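So the structure is just underneath, and the comments pick up after that.
The other protein chains are all here in position, but one chain of the complex has been omitted.
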Amino acid sequence: MNYDDVPLWAAILISASVLIGAALTFVGAVGLVRARSFYQRIHMPTLGTSFGAIGVLLASSILASMGEGRIIAHEVLIFIFVSVTTPVTLMLLARAALHRDRVEGSPEVPSALGKPSDQ
Amino acid sequence: MSRIFPYPLLTIALTLMWLLLQQSAGLGHILLGFAVAWSASQAMAKLQPHRPIIRRPGLVLKLFALVTVDIIRSNIAVSRIVLAGDRRETTAGFIKMPLELRDPAGLAVLSCIITATPGSAWLEYSPAESSVLIHVLDLIDDEEWVQTVKQRYEVLLLEIFR
């Protein structure tokens, strides 16, 4: 596509949102390395999947709606998909980590609640 | 009616998703997408006997707006914590939170909200005690945190799914 067709205000909007999204994702990745325990690290990918993804996908959909033809359907789908799947994977990982830490008897993890919630 | 369309919302959503993937709204795609969505909803009916009932659809929008605002705020907060690094001592910790919410769909929504928000993660739920273990990245006051979640989300979710 010819980028010159894009009006200046849209270009500013697109640039700002793609840069914010990428920067948030990068900060999340840095946090993944900096955080000390697993349970602190598990918060970090959500930066990239919440507003990191929204920023990049918003920029992409604005750019697509400026150009000819292409509908913004895929961005919407990708966003719905990411926002639905990330909590599920993170919760599963967290439970796996809790289980492993409890089996090892790690002192930093609280003991199991009531009855185990597993079937 | 409910025999033929066990999950009307799911069927509509899947049809829409099919159309989005195909990037067209021709009659053929609508029919094909509807056929796929309908069979998926039949399969779903065989899998899961519990049907969530949304009592107050208007409140869903309010919940959505609340969650968006909170996610923006916690994005900023967590970015600050990461960028400050070791200069600022954060007190991460586990919280055990009692819940009045019992509905499985409501619990699923609450767990997704809490995990998707940076800075808090849902670890495990115990139906026996009806309480949940949450890990919070920047924990200042346990009691205040529990009250905030209860007042902001649980009240709304109790109204929506009853």
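Labels A and B are assigned to the chains in the order they are written; within every chain, residues are numbered from 1.
The rule is simple: a residue touches a chain if its C-beta (ideal position, glycine included) is under 8 Å from a C-beta of that chain, and two chains touch if they have at least 3 such contacts.
Keep this in mind: contacts and distances are computed from a predicted model.
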{"item": "Per UniProt, the name of the complex member that is left out, chosen from \"Lactose transport system permease protein LacF\", \"K+/H+ antiporter subunit F\", \"MoaD/ThiS family protein\" or \"ABC transporter ATP-binding protein\"", "value": "\"K+/H+ antiporter subunit F\""}
{"item": "Chains on display which the left-out chain touches in the complete complex", "value": "A"}
{"item": "Given B:23, B:39 or B:148, the one touching the chain that is not displayed", "value": "B:23"}
{"item": "Residues from subunit A at the interface with the omitted partner, ascending", "value": "1-4, 6-8, 10-12, 14-16, 18-19, 21-23, 25-26, 28-30, 32-33, 38, 41-42, 44-45, 48-49, 52-53, 56-57, 59-60, 63-64, 67, 70, 74-75, 77-78, 81-82, 85-86, 88-90, 92-93, 95-97, 99-100"}
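We take it that only the chains that are shown with their structure count from here on.
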{"item": "Subunit A-subunit B separation of Cα centroids, rounded to whole Å", "value": "15"}
{"item": "Residue ranges of subunit B in contact with subunit A within the complex", "value": "17, 20-21, 23, 71-72, 75, 78-79, 81-83, 85, 92, 94, 96, 111-112, 115-129, 131-133, 135, 137"}
{"item": "In the complex, subunit A residues that touch subunit B", "value": "24, 27-28, 30-31, 34-35, 37, 39-40, 42-44, 46-47, 49-51, 71, 73-74, 76-77, 83-84, 86-88, 90-91, 94-95, 98, 109-110, 112-117"}
